[in-house]
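Below is one structure, written out as structure tokens; comments come after it.
One chain of protein is taken out of this complex; the other chains stay put.
Right, chain A next:
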Amino acid sequence: MKGAGLAGLAGLAGCIGTGDPGSGGDGGDGSDGSDGSDGSDESDGGNGMASEINVWGWDVAARALMITSEEYESENDATVAVEEFGRSAMKDRLQTNLLSGSGAPAVSMLESVDGPSFIDTGSVAPLTDEIEEAGVQDDFVSGKWEALTVDGDIYALPWDTGPTAVYYRRSVYDEHDIDPDSIETWEEFIEEGQKLPDDQYMLNLPEGDLSGVWRYQFRQLSGEPFLESGEVNIHNEKSLRVARNIKEIYDADIAANIEGWTSAWFSAYGDATIASLPSAAWMEGTLRAELPDTAGDWGVFKIPALESGGPRASNWGGSNLMIADQVSDEAHARGWDYMEFSLATKEMQLAMYDEYGLFPALETTYDDPVFDKELDFYDGQPARALFAEVAQDAPGYRFTADTPEVSQAIETELQRMINGEQSPEEAVQAAAETVAENTDRDLA
């Protein structure tokens, strides 16, 4: 698939950049890529683009950008230097660079969850005009844009997305006669889960990550933690519905309580002590890498609805690329050109998906045959098609700089709820009040 993707590039070269092969980068190390001679670089034919830019990312995302930068360099007379960082290290550093107006790279990775808090620094360049001119907005899944838009301006271009699904162990479901196709609601999920023996669990519900569970289910119902006018809105009917659901799962005794990403957690999934894992498309990469012995025994189904016939799509995670507004116009122009090439073209998105499992937010990729491929990891199930369907249905979400406050309050109050100290109503009400007080907002 990667081969096919790259082959298609030759045809693209004509419309992206200049395609004029030249002598490569100028070797300067200007961290914003604007070292004087850029604007007048002869081989660029005076298109006003810097000949060298820096790009920051972390983990596999940075590795994925190295694929596209190599392709980009081969088509354009420019150097795109991708630097790989640790995740939180990069966030700390980038935030300092943004706030101080100096030292940021032309292009950097921006997680959707961090969108508004980074945009609020006032140091991220709006890309509304570029996106409009390129006419690419409708090419991406609609749920991505909300977190990247502030006051009508768009500040980043979507990259990957995290369509949710429940991963399950086929052998366990088969052995205990659980039919994944018959599970449509959480109620049915719980019912099926009762079929498992006492030492096996239907899913994991760790105290310590209840807020993650709450968020994907709240988003599934198109819940928004804040109204557009700013009021706290986590004590509404939707939030209450989710809190009740979490309590029902907990009270049904089908959930294990193991902290995520620990060795105990991996081991419980490795030996099928826990039979299902509600998560997102990116989890496949982790399972493949850490639990290679389980390959072929997994399947996926859409997360159950909270009510019969209700929505079954949500989103968990996802990233974007942004441009710092402190870089020169030339670096900005080159940065955008590279971003558009990497994220808004089918071939590049598919190449990154194939190599590193970054599920494209570019909707136009979904009709590619790779999405219908029957995958051995899922015992022949064409799981990508399911993820693509979920990605298109997943509602948007208004992340804000106060999102961490919401997570913390929900975490605390839901924990008290499952410990029997308070009812779901009291829990969401208390969480809303805490958030309102800590963030100086009103209740909706």
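As a working rule, a contact is a pair of C-beta atoms (placed from the backbone, for glycine too) under 8 Å apart; a residue touches a chain by one contact, two chains touch by 3 or more; residues count from 1.
The rule is short, and it goes like this: contacts and distances are computed from a predicted model.
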| item | value |
| --- | --- |
| The complex's invisible chain, by UniProt name, from "Solute:sodium symporter small subunit", "cytochrome-c oxidase", "ABC transporter permease" or "ABC transmembrane type-1 domain-containing protein" | "ABC transporter permease" |
| Residue touching the undisplayed chain, where the options are A:G103, A:P206 or A:G230 | A:G103 |
| Residues of chain A in contact with the chain not shown | 31, 58-60, 84-89, 92-93, 96-97, 99-100, 102-103, 261-264, 266-268, 282, 285-286, 289-290 |
